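My questions all concern the structure below.
All protein chains but one are shown in place.
A, B and C label the chains in the order they appear, each numbered from 1.
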Amino acid sequence: MTSNRPLGVAVIGAGYWGPNLVRNFQGSASFQLRWLCDLDRSRAERVVGRYSTVRVSVDLDEVLADPEVDAVAIATPAGTHMQVALAALRAGKHVLVEKPLAVTVAEAEELVREAESRGLTLMCDHTFCYTPVVAQIRDLIHSGDLGDIMWVDSIRINLGLVQRDIDVIWDLAPHDLAVLDFIMPEGVVPVSVSAVGRDPIDAGHSCLAYLTLNLSNGAIAHINVNWLSPVKVRSFTVGGSKRTLVWDDMNPMYRLNIFDRGVDITSDEDLGVEEKRNRLISYRSGDMIAPALQEREALQAMVEEYAHAIRTGTPPKTDGRSGVRVLRILEAASASLAENGALKMVEL
Amino acid sequence: MTSNRPLGVAVIGAGYWGPNLVRNFQGSASFQLRWLCDLDRSRAERVVGRYSTVRVSVDLDEVLADPEVDAVAIATPAGTHMQVALAALRAGKHVLVEKPLAVTVAEAEELVREAESRGLTLMCDHTFCYTPVVAQIRDLIHSGDLGDIMWVDSIRINLGLVQRDIDVIWDLAPHDLAVLDFIMPEGVVPVSVSAVGRDPIDAGHSCLAYLTLNLSNGAIAHINVNWLSPVKVRSFTVGGSKRTLVWDDMNPMYRLNIFDRGVDITSDEDLGVEEKRNRLISYRSGDMIAPALQEREALQAMVEEYAHAIRTGTPPKTDGRSGVRVLRILEAASASLAENGALKMVEL
Amino acid sequence: MTSNRPLGVAVIGAGYWGPNLVRNFQGSASFQLRWLCDLDRSRAERVVGRYSTVRVSVDLDEVLADPEVDAVAIATPAGTHMQVALAALRAGKHVLVEKPLAVTVAEAEELVREAESRGLTLMCDHTFCYTPVVAQIRDLIHSGDLGDIMWVDSIRINLGLVQRDIDVIWDLAPHDLAVLDFIMPEGVVPVSVSAVGRDPIDAGHSCLAYLTLNLSNGAIAHINVNWLSPVKVRSFTVGGSKRTLVWDDMNPMYRLNIFDRGVDITSDEDLGVEEKRNRLISYRSGDMIAPALQEREALQAMVEEYAHAIRTGTPPKTDGRSGVRVLRILEAASASLAENGALKMVEL
Partner (left out) sequence: MTSNRPLGVAVIGAGYWGPNLVRNFQGSASFQLRWLCDLDRSRAERVVGRYSTVRVSVDLDEVLADPEVDAVAIATPAGTHMQVALAALRAGKHVLVEKPLAVTVAEAEELVREAESRGLTLMCDHTFCYTPVVAQIRDLIHSGDLGDIMWVDSIRINLGLVQRDIDVIWDLAPHDLAVLDFIMPEGVVPVSVSAVGRDPIDAGHSCLAYLTLNLSNGAIAHINVNWLSPVKVRSFTVGGSKRTLVWDDMNPMYRLNIFDRGVDITSDEDLGVEEKRNRLISYRSGDMIAPALQEREALQAMVEEYAHAIRTGTPPKTDGRSGVRVLRILEAASASLAENGALKMVEL
């Protein structure tokens, strides 16, 4: 493929997320948006608008048959991701899928195999991984500035749209799990998970839930997701042995806060038991730094990463395998939820 | 006992909490502070100060032998509560004990039996139960304004003093558990608890922990306590079927927030399964009210409640039995913590 | 004009504000966007995008000659508003102008005369007047819920784009002055103004300024505008004799705060001087209410108001006359600024 012309792309799905993809593909010089496809033609027409030259279709086959279409972006309901993505891959198209990649690990793995065997790009739209703040968090962790990771706490709650087909864990936790997958140091992965939830409004599945992940380095990661909270909180904390950072996404002025505050304990290995018990606890009370962050739309960066992955044939930052890892945790969390929090192993 | 003269009182323990008790007993017309007792005389002398007529003693027996002492207030380390309180009760003194009431349920129950058999007041200093905001929360719940209690979420985290003798659950969660005990509707009690924690600084016990309580009405109460957070959060949310309240103790201007925002689902009992799945979800997006709250020191109200309980012989709001209930949950939480979150029953 | 077909509209100016107008006219069923006109064709083409059927022109005359164009929306630099608007009116087009309506009162009055003599709509895009929060503020004042207006304080500061052609007062204060014009009770108008400013970065005109307006009812309105503040503040307070409201536009959750808190003084007319001095001051410390506000884009409502004004021939909420009133205050403020805060009368 030559890099001289824009990649032809089709967006599949004109619901909640599709319009964002349409807007960002239109804004990218790397792509030429050729189709918006949705079973509901009028919905698709509303999304492209009265002034657009982008074609609308209700027929996926028609879209996939278009040789000008190099790549697709799928924003259909989660339950259909597998089928649509598979059809696209088999038609030789590169595929970007909205999170979650599929609704089972088995399906997701089949997609990965299909893409790899065909040499096509399979990418998962874990949007937050393309925000400037998450990029900086990853740098802070990988550079060692935070020290060892000791604990992670994420709160993602608000009065949210109660989904009909998936519970609050499958709706909201993929964001946290994808970010966690992206930022953690090499080799630090979840090894088991426990989840509890409640459905107090009789929606048919959990509307609020707590996930506890045990990480391979002994750290804990705790995630609170909730559709019923009247207050919107987006807070993601990473406690390190040297520093602790808080990403407060509701605070545009201080979105990232890096605290040089913590507790140190003198650790002299030669101390006896009694001495160890009495060793000095000291408190660091250093500065807080809120670094300047680029203002950049994450979706635009994601779209460019997709183009780059296609052109170079290298895996994108959030490739199909990362989507599979997120799904493994979601499946284990669902199993735990069904047993009221029983600990479930995760194999990553 | 006549109500004409102030009650003679002795404070036992001049450490972290004792000075607050000293100050508030001195400020109360219901009491005459007679002694401050501590094993470290100079510490006690520093607390009463160079200008005070209050006597200092290192000898508990001397204090308990004083017939002018009607009541004691105990703010010694938790491990000594039992022994000091028992001595005081046996000397015929009314007893107020800082939380936790004792370090085992068995000890606490012995104190309750001893006090009841002697007709003496036994009170637990669950200070938050005497704040105006908690009084109002209790009213909102008991009046039915919140509707059915669906979920409770408390966050009590900050860069805290790492205790040597107790873990973060025993240090901080008693506040949340006492408030929960105080505000819940009649008959709604914890029936089981799960707890996980971490000690990433090698302090000898958990420095951060998550508790999940299953309540008898099906609701969930989740508590996050943490000594290592550089950010101080004191947030206590009660989600009801009609309204949701958030007590944000770090925000003096909007300390209590009552939201008329939530999710309703049409519940027509005659619907078939398919209809039920498709029934209407509607979102209430009403006003938020931050009620005016009295500015009043909680400890002053607590001290007056102690006087009232002594004079009338009626149990105080936070009596020994409430202290026992809190301990039952703490013990179950510790058992769960030791088994990495295994669910433990609580018998209240 | 029949109301059966959409109004043909052309947007003039593809700089900072033009794209917002383009997007909102495209989203309105009341309009058919026919042209985007800008002296820089490539800029206009970028704004409509590669996928649009909207025509682009660098020639205003060509656009005004199009009989399908019923109305224009002008978002060119302030200094050109007069000339472009006059040409449009003379071509028989309805006119919407970005704030400020013109750069002198004389020019603005000429536009008003021209529009009125031709029976055309002349509207000023005072966008904030179309936000749900300002609508509610107006209702609270006009219903008497706030009581008499005693003071207004607005802070509009952030690290802003330093304009080359206008100072910070002309750039930012029109927002505050237009809102003030819109919400005040009948008959309460500014009668004089004082302004001071500074240009500490040598930009050629004031980069920060304070305006003090004396209102006809004796109240004061104070406005702080600043391009150099690293903190972004958008706070607008109206102090009334009964209640006080704070519009905090940076706080989406509590955007409008209505406080039933204040100071009352017993006012018995029969008191003597000495008694009056000693009369009772009492403090109300009532609830704060943050009302639920519709989430609605202001520009969409503005665009529909434009359509409604054109179709019915009635003046829009922010008509040319309101634009003239804002300009009268800006001119007086500039005169005061030049004399370091000397008080200048305003004739409204």
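The rule is short, and it goes like this: contacts are C-beta pairs under 8 Å (C-beta built on N, C-alpha and C of every residue); 3 or more make two chains touch, one makes a residue touch a chain.
As the structure is a prediction and not an experimental result, all values here were calculated from the model.
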Residue of C:G239, C:P291 or C:G320 in touch with the missing chain, whole complex considered: C:G239
Touch with the omitted chain, as defined above, among A:G147, A:P291 or A:P315: A:P291
Full-complex contact with the absent chain, from B:N4, B:T53, B:S117 or B:S143: B:T53
Residue among C:A203, C:M250 or C:L293 that touches the chain left out of view: C:A203
Residues of chain C in contact with the chain not shown: 148, 150-151, 153, 159, 162, 164, 194, 196, 198, 200-204, 207-208, 210, 212, 218-220, 222, 224, 226-231, 237, 239, 241, 244, 246, 257, 259, 261-265, 267, 277, 281, 283, 285, 288, 340-341, 343
For chain A, residues in touch with the removed chain: 253-254, 260-261, 285-292
Touch list for chain B against the chain that is not drawn: 26-27, 32-33, 48-54, 231-232, 253
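Going forward, only the chains that are shown with their structure count from here on.
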Same or different residue numbers at the chain A/chain B copy interface, by half rule: same
Identity of the most central chain, Cα criterion: A
Per Cα centroids, the chain farthest from chain C: B
Rounded Å distance between chain B and chain C, as computed from the means of their C-alpha atoms: 52
Between chain A and chain B, centroid-to-centroid distance (C-alpha), Å: 39
Where chain C touches two or more other chains at once, by residue number: 253
